[in-house]
Structure formats: structure tokens, C-alpha cells
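A single protein chain has been omitted from the complex, and every remaining protein chain is retained in its original position.
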């Protein structure tokens, strides 16, 4: 960490600053330039309060040099983390599809989709029981009942399941869930992150709507510092000024994350775009960018059928994506997990 | 709500679509244009699932005409809401200062700041007990102990208090808190919003880091639809590409909100800018934009003193802001609540 | 186009509004809903001034239904545009690499890079003569002299060239340039767009730093409405709050553009990321998303060599990207143009 000291300052202020920094267990290298004096803070700076330093009269600027995250940092853990769930491997050279409906609607629906996506090549079943909705008047999911149906589908098909947790109050219900998903809107729900971390269950952590890569990794750090080792990051699009898509999928984040962290990174192209015909090109793009997997919404909902020709991804369309991805995987040194 | 139908479609699809819409209790006006057919949906469209309609093959576009919020909508409640707390009025022509430290640190600190901000013109004491921090290694607040100190300061000074709730698990601790603050990172923590709404206590709802005005009002709708009538909105800056400030204070939101909703709107210029010297100009700007109050961080922290000359807002600087604001209030037809 | 009329209005205002719209050669369908009256404007609405309509007291909202662009609109030109330059085809099922140095520095440099990228698989040579730089103190390119060197490299290697035009004053110098590039910062320099369109030379139009897809297509419309038929769109990253990358590459734009327009779309992963190690993954991602080509910066600059080990893309690294892309092209139904 670098602290830039203002040109005009009293010696006493300067001595106090150095003393204050040293009191936090750090060493200080002083570099006197023509226009500025710079302090190099040596040691573990991850607990230094930058805002406090910036608030001091004598300080012109503070720049972090080391990343503020440790457990998730590839520098301190160079090997890829491989998350093992129910015999499936996520991360490294493994590529996984997690597929299923946006919302769980009935036993028949969830079991039949599960069977179809399994046949098409999905290794995990996803499905929403608790649904975060912008409006209190929108369908909030079948909640506890939905979770039971999802567990039934797991039992029937043998597929491990991923589903979203929205409140610490529901943790008990999630004990047979294989991967607990933390949604974008809860990425900085720190109390929830801590509690989930304590369960040591695998966590799929979606990127917040408008969160930086660094904040995302800091949220993963919250989970990991409670003892959970199995975290999967999931890019799902960020908020920008563009309105043709619901969100802008940030695929540059994939190679950056692979550099910064040892954790696996997957992509959810369904939520990012909000448009079914974008799912295939964005799936292939995600593979090209180096993703370890894809989470895709697949429907076969009779409600849609009522109005003929819903544009959502059907099991067939999903199968087509799996086939194209499978042809592409050798180019990026990955294998499909089935 | 307007549904634009694709030029090429089968009559059966069209009939199914109209039937489907009518099945939701709506009437449909059909308008046949040269290039497009447009359906006008008449009735209460707040529960219509736009995403479902957009997913239909026959639908080219769906545009909402009415706002999706009802309880908080000025159209259905033209009078300003005046939130009354401990004899203080918030909203309408009343202007309030909520002031206090970022974090509660000790009994002496919180009580002495409380006395000073009260003397300077604050009507509410704010202070952080539970602190949402990006890093798990940063100080997380004194938590339950901090809350006790804040309640002691309330007792000593008679000032009503505002403080942030981060988890449904802590609700019991908040029964003597006058206004429950929901922070930016929890603005879309829907499970928390519902529980807070049920308490019917006054709620101060901060705008999310990157949330639209509409999403913010929908979150207020979550609280209000559970029975809580006393909601105060608080603008605190949104995330943009600009890096000179921590966030970009969106003051255009103030007059827009006053048009859309009957709820009071205040501004937090401290968090928005992250820079003490911006607090006064942004406070005056907020008053000019029409805010009903200001929430300002005031420190007199001995830790800062250690390093001479912390730049934070002192009680004196806060008093200076109150004085300038007070001179300005008649121009915007408001009175200071003491 | 839809005009939503305010609930409370006088009949005279309404009649005036309808008369005013009809005076612009449009027909009006009136749809009376329970809460709102909606006008459907039928005919060519591309010249309607939405801002003027929105400024009328009686108007609550105006929503565009048809896209505001015509020449570039796939609806009116369903076939892919194939831009033919010097025997090379851009667009459709053709895939092109445009490669070369950021700045042209010397005859030796540009000719040797040209030869190397040609050998590796590039069909076009790119190189900056006029350089848009944020700072007036940064190197502004060799300008006219650089252009002469680029033309020499064209002569020596037979490669067609692409280079950026920054001012109408320089148009004469560009008569032997094969494709005129309009940079991101000039995407809405409308006077320049008009003049370039008049030359009828092929134009490569980069997306502006923070421009929407619609604005980008409207800028292409400026060029095309002056008579130029050969426009190539180039996505190069948009401005977001994320700071790990210089810009956020918006790959969702590729499939969206292929839907909206018949023009070819390529991607520049070098400028988007600003980091050499991201170029390969983002190149593969672009191919997956459906791009018609890639524009890549390739260096072999001795100045870099001075300091050992510059991280920029070397001709070898470029050759490696071409090879991987070439393996991938059949999956997206494209062929490499050489």
C-alpha cells in the first residue's frame, strides 16, 4: 500500500502518521520525491482502513498495491480449486452444465425437465423455489413447497441440485441442497454470506448487479473466511446504460478472474440477456472466454404452450447448445462432465 | 400496458394471446396499424408478468404505461406523507437533520456527539452499530453492544435514533429504535423488507448502489404492502464510471420522486462523496433540489485526533452547514424541525 | 409510435394534438382505455420529433415501436451485406483478421509487421497514423508521414489497409486507404460522418465509448444515407464502473446487431481490455458470439525490446490466435478469408 503525503505538512503530523501506521504492525519505507513524499507500507495491509487514512489532512492519496482478498487469491493458492459435489467435478479442466426451469411449478414439470436436461447433457439441476422479484406483486416462487419438489426431482433423477437461498431463516430447509446459490441481489448481504459460509456447503455466488470484480471476490472471501472452501463464481451480467439487453454480460471478467483467483467461474447467459435467441451465441462466447460451466434456464412449461410458441429455451434447444459447446471444448482444453 | 404484436402471425396465435390476457381480468383494445398491431391492456396491470409476455413468439414488444407501484404512488395518494416520529415531523414542508457518527465506538463518544449535533440543529441521532463492510477484515461495528450505547444516548439526550438493520435475526434488538434504516446493499433484500414492513416501524430506505428510481420505489412498495406507512427514502449516490467521487449523487432523483411518490426524500451527502469538503456544497445542492432532510456523518473521534487534523465533518462544521441551510430553506418553502 | 395522452385534458388540446400529428403525414388510431387514451401513429415515424411531443402538456409518454433507422435495418434489407474490398469479402459467412501495430513508427516496422501478420493469416493491415489521445502531451501519431508509410506497406505486401480518419481536413490524404476507420470518440461527430459517407469508400465504424446500440446504428445511418453502402461495425468495449479492464467488451451486442442490421460486425479485443493476456480468450469469445472478424494489435517494436519481455501480442501470439479461431469457425458456420 502506498500513502502519498501532501507537499505542505508539519513534521509533527508526518511523525504521527508514521507512528500510527507502525502501530498497526506495518513497516514504512519513505520515498522523498521532488513534489511528493510517498510511504510504502510493508506487511499485511489487508486490514488497513483506507478510508481512515484518506480522511487525514496530511494524506493526499492512498493506493492499494496488493489485492485486499487472501483466501480466494491465486497468489496464495496457485492450484485451481476443484469443487466436488455428488461425484461431479467443477473447475480446472471440467466443464459443467447446470440446467432447469426459472421457477419450480409442479412435480410433473420439475421431474420431466430434470430428465430431459440430464439426457441432453446437464450434470446439475437448477430450479427456483424462493424467487427474488422486483415487485411484491410478482410470483415469489413456491418457496418451501418448491424446494420439496426439487428434492423429489433430485431423488427421482439422481441429479445434484442448485437453488437460491434468500434468508438465513431458511437455512434449515437447505440441508439436502447440493449447492446453495446466493443471488445477485444478495451478493453483499454480508450477514447471509457469513451464515452460509459456516455451513461449509458448496456455494454458487452470483455477481451483484453492479458490483466490481474486487467486491465480488471480497464477498467470496466472506464465505471462505468462515471455513467454506467450495465456492463457484457465476457471472450473470452487469448493469450498464445499454437497454437492448437486460444486463451486459461481462465476459472479460472470466479471464481476469482466472488470473486473480483459484475458484471456478461459470456463466449464466439466460439472465444476462433476457432474450432466448441470445443464449446460444452467449454460451459459445462464454466457453471461448474460458468459463468452467454454464447455467441455463430450460422450460417446457404448459402455461407457455397455452399461447403457442414460447421463445424460451426448450430441452431440444438446450441439447443443441450442449452439442456445439462439446465440439468447442477441446479448443479451450476442457471436458464435459456428465 | 401496450403489447406490440409481430407483423407475421397466425390468427390462432393472436386469439390465444387475447384470451390469455383476458384470463387475467384485463380488457383488451386492439389497434391495427399499417406495420404493427397494438393491444392496449385495460385494468390493473401491476400483476402482469412482462417477461412472460415478452417470451411469446407473437409478441414483438411490451411497454408499461402505468407505473408498477401503487401504495407509494402519488397518483393514488396525492397528499405528502408526513412521517411522525417522537414528535418530529418528516416530509411536507418540514426539514430535518439526522446526524451522528459513522460507527458507534464508546458511550462517551456517542453521547458527546449526540449532545453536540442536537445543539447544532439535528433532530435525529444516527449511528452505525451493525456495519456493512466490503471486506470481512474491516471493523464490522460494535453490533449489539453498539446498539445499547445508541439507546443510552437516546435516553440521555432525548433524541430519536436511526440505525441500520442488516438481518431479520436482529429485529428483536431494534424494538426501541425510532427509525430502522435499510442500507443500500440490502435495498433488494426482499425477505428483510417484508419482515421490516410487518413491524410497522418507520423505515429509512436507502437507494441501492445501482438501482433505478423505479426499483427503489418497488422496494418501498414491498415494505408498504406489508402495512408500514412511514417510509423515508434516502438518496446516497449511485454507481457510475466516474472515480473522483465514491458514488455520483443523483440529485435529479429528488424532484422526480416528489412527482412520483408522496413519501419524504432525504439525502446522505457523506456517503455519496466520500470526501468531507464536498459535504457542504452537496448539502446546499440537496436543499435546492427539494430534499426533505439531510443525513450527515459527524465525528469527534479521538482516534482521528491521534494523527492531527482529520478532515471529517466536526460538530462545528456541521453547525455551519445547518446555519447555511436554514437561511436557504424559505426559498424552497421549508422549515427546520428542531 | 405510441403517444399516451394524460387522463385530464381538454377536448381542444386533444383535437390539436391529433391535427398536429396528421399534419406530419401520419394516420392516428385512437384507443380509449380505462385510465389512459393511447394514440397509435401509423406511417413513417422516423422523422417525428419525440422530444417535441414529450414537451406537450397533454402528453404523458411517447414510446417508439419501430426502430428509428432505415437504411441499416435488416427489416428492409434481409440479406447480409457483404463488403468487398480489394478482393476480400467481409460479412456473411466470411471471417477476417485485421492486424497491425497500434501506431505506425517507421517504414521498417510497418512493413515487417505487415509481412508477419499476412503470413499468420490476416487479410487486412491496420495501423494508426492519426492517433486520438486523451492528453495533448501524448504521441499523436506520425500523421501524414505515417499514412505514407502505411501506403508503402500496402504496396510492398499487397494487403489492403484500414486506418483512422480524425478530421474532414484530412480526407484528401485518405484516397488510397481501403477502409476508413471512424474511431470511438468520433462516432457522433456527425459532420465527419456525412463527409465520409459522401466518399462512398468502405467505412469501419467503431462504437462510441458510451453509446447505445441504437445510437451506433443511427451513426451508421448517417453514413449510409449519404450513399455509402459498405459499413463495418466494430465493437470495442463500453464504459462501465468496472476498473479491472479499460472497457467492458459488450459481446451481447453481436447477436443483437445481427438481428437488427444486415451490416457485418467485428470486434476489437485489444482496445477493449487493454491487457495482452485477455486478447486470446476475448477473441475466441467474439467468434462464439458470432463476430465476422477481429481487429487485433500486433507489435514487434524494438522500443519494447529495450526493456525485455513486453507483454504485447507478438506475431507468434497472433498466429496462435488465428489457429485456434480457425478450428472454431466451422461451429459458427464461417470461413477464414485469406
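Should a chain be cited, it is by its letter among A, B and C, assigned in written order, with residues numbered from 1 in that chain.
We take it that a residue touches a chain if its C-beta (ideal position, glycine included) is under 8 Å from a C-beta of that chain, and two chains touch if they have at least 3 such contacts.
For clarity, every value in this text was computed on a predicted model and none was experimentally measured.
Only one residue in the set C:13, C:93 or C:106 touches the chain that does not appear here, and it is C:13.
In the complete complex, the hidden chain is touched by one of B:83, B:249 or B:263, namely B:249. Where chain B meets the missing chain, the touching residues are 210, 212-214, 237-238, 240-245, 248-256, 259, 272-273, 277-278, 281-290, 324, 327-328, 331-332.
Interface residues of chain A with the unshown chain, by the touch rule above, are 2, 4, 27, 29, 31-36, 38, 40-43, 60-61, 63, 65-66, 210, 239-241, 243. Where chain C meets the missing chain, the touching residues are 10, 12-13, 16-17, 20, 46-47, 49, 51-52, 54-58, 68, 132-139, 166-169, 185-186, 188-192, 194, 208-211, 215, 218, 221-222, 225, 239, 274, 276, 303-304, 306-312.
One rule holds for everything that comes next: only the chains that are shown with their structure count from here on.
In this view the innermost chain, defined by its CA centroid being closest to the centroid of all protein CA atoms, is A. Residue numbering shows that chain B and chain C use the same positions for more than half of their mutual interface.
Between chain A and chain C, the centres computed from C-alpha atoms are 31 Å apart.
For the pair chain B and chain C, the distance between C-alpha centroids works out to 39 Å. In chain B, 210, 239 are the positions where the chain touches two or more neighbouring chains simultaneously.
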